[in-house]
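For reference, the structure discussed in these notes is given below.
As you look at this complex, bear in mind that one protein chain is not there, while each of the others sits in place.
Chains: A and B, in written order; residue numbering restarts at 1 for each.
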Amino acid sequence: MKRWLLRGTPLVAFLALWQWAAWVPVSFNFPTPWQTLAALAELLGSGALLQASATSLQSLALGFGAAIVIGVPLGLLMGVVRGVGRVARVYLDLLIALPTAALIPLVILSFGINIVSSAVIIFVFSAPFITMNAYGGVRDTRPRLVEMARAFGASWRQLFTRIIVPSALPMILAGLRLGLSRAFLGLIVAELLLSPFGLGRLIMNSRSMFEHDKMFATVVWTLVLSGIALAMLARLEARLLRWRAA
Amino acid sequence: MTPLTAPEPAFGRAGLAAVAGLIVVWEILGRLQLTIFIPSASTVAAAWWGLVRDGTLSRSAGSSLVSLLKGFVPAAIFGVALGLAMGRFRTLREVLDAWINALMSAPLSALVPVLIALFGVRDTVVAATVFLFSFFVIVVNTMTGVRGTERSLVEMARSFGAGEAALFTRIYLPAALPAILLGLRLGAVQAVKGMVVGEMLISLVGMGERLIYYGNTFLIPELYAVIVSVLLVALVSATLVQACEHALVRWK
Partner (left out) sequence: MSEPVGIAIARVSKSFGAVQALSDIEIQVKAGEFLALIGPSGCGKTTLLKCIAGLVPIDSGRILVGSRAVSGPGGSEASLVFQDFALLPWATARENAEFGLLLRGAPASERKSAARRALAKVGLAGSFEDAYPAELSGGMQQRVGLARALAVNPQVLLMDEPFASIDEQTRRILQDDLLRLWSEERKTVVLVTHSMEEAIYLSDRVVVLSPRPGKVHRVFEVPLPRPREALDVRASADFARLVDELWQILKRLQ
């Protein structure tokens, strides 16, 4: 009980600060927490929020799904075949250092203003991290376990499926969590720029109509949505990795 | 708790070879004129040089770097301070830890419209975005560094009568220094990302604005030139911090 009280303090402090900022007001039409909540209820009721969320999540599923399907096997390959790993990691390191948002205009030019662009952008935001984590997971495999399996007569295929992949799983899952957070980041930036789509469009629309309460509400909703998605992934991770230091 | 992957600067022979190879392939693909969206490396280099000569690049880069510093320096100072405090004081950590972690993995780009509502369409938004993007990474890494200090070292210092201040300066800070510097390096990379996102969303100044502009006007070689420049800024920032790292942490 005391823990919840402690944990809740920053939230209360934040809400108080927010309320004060709206009261001052720090800028034109700055909504109070209550106004934001009311706008949230209205948007949910009208279905606008849910529809925008569905569109956004579609892009996310496409882009993030592709990132997993391509990134994880690629990372595993990089770890197993040394040459591929050494070359590919240079490109991936560059991609990770690069502010990926810089590529958005290029993607939009190449693919147009549609869900494909969104998905490609999300892919580029998340895939390098997923790949590098899978790669790292393979490289972290304890050589002793490989030696033990060989001693008991494991074939190359068995080494891969029964030692390397399970060893890499913790880092793969951490990479997925990181990738998902990056995917949401890319989704929002893409949609704020691309406009005709999803939650980003809703935010920009509300802003251009100076309906700041609706804009704040959508932002809050987006943050909550991403928080829930990440929490779900974290729970999946915990269940799959039950065997860790008990 | 996995901090974000840190980019190793692509130096070393394998790295240079890979980059050189990339440029060669790029040049070939560009020459083949497969699509206007892939200009050859030489065309991009020419466009880049053009931007340098007419001052566009230095103007926008200058604005970007100012915003970068205005956002990163406070993030570094407050981030390390908060990280040290959270690492040292358990109650503070228990109160804030979950929130800091949640914010670190949140799509902070969603907050940029809020920042615009707060500050208006100005370059302050960019500095604020830079701050947000880098602050949390720095806090988390600093905190991890402090918490990772070996208990035996703390007990040893205590047994010799060290007080709080001495403990901090002689035990916690040096022990946490590698982690702090890692956090600053990751923070620098994140800061550049924040800079670009902020600039692109307000579309007013800096290299981010140039990206939007060249995108809208189909000036593709120039677009590529700015992308490469942005990448260079990111790499140089990370390398600078890493140089500090090597200078300060020679005992590692």
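The criterion applied here is as follows: a residue touches a chain if its C-beta (ideal position, glycine included) is under 8 Å from a C-beta of that chain, and two chains touch if they have at least 3 such contacts.
All figures in this text were calculated on a predicted structure; none of them were measured in a lab.
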*In the intact complex, which of the depicted chains does the undisplayed chain touch?*
A
_Candidates A:M1, A:V24 or A:A151 - the one touching the absent chain_ = A:A151
_If the hidden chain were put back, which residues of subunit A would touch it?_
144-145, 147-155, 158, 162-163, 166, 169, 241-246
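To be clear about the criterion, only the chains that are shown with their structure count from here on.
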*Using mean CA coordinates as chain centres, what's the subunit A-subunit B distance in Å?*
18
*Enumerate the contact residues on subunit B facing subunit A in the complex.*
2, 4-5, 7-8, 10, 14-15, 18-19, 22, 35, 37, 91, 94-96, 98-99, 102, 105-114, 116-120, 189, 192-193, 195-197, 200-201, 207-208, 211-212, 214-216, 218, 220, 223-224, 226-227, 230-231, 234-235, 238
*Please name which positions on subunit A make contact with subunit B in the complex.*
3, 6-7, 9-11, 26-27, 29-30, 86-87, 90-91, 93-94, 96-106, 108-110, 129, 132-133, 136, 171, 174, 177-178, 181, 184-185, 187-189, 192-193, 203-204, 207, 212, 215-216, 219, 222-223, 226-227, 230
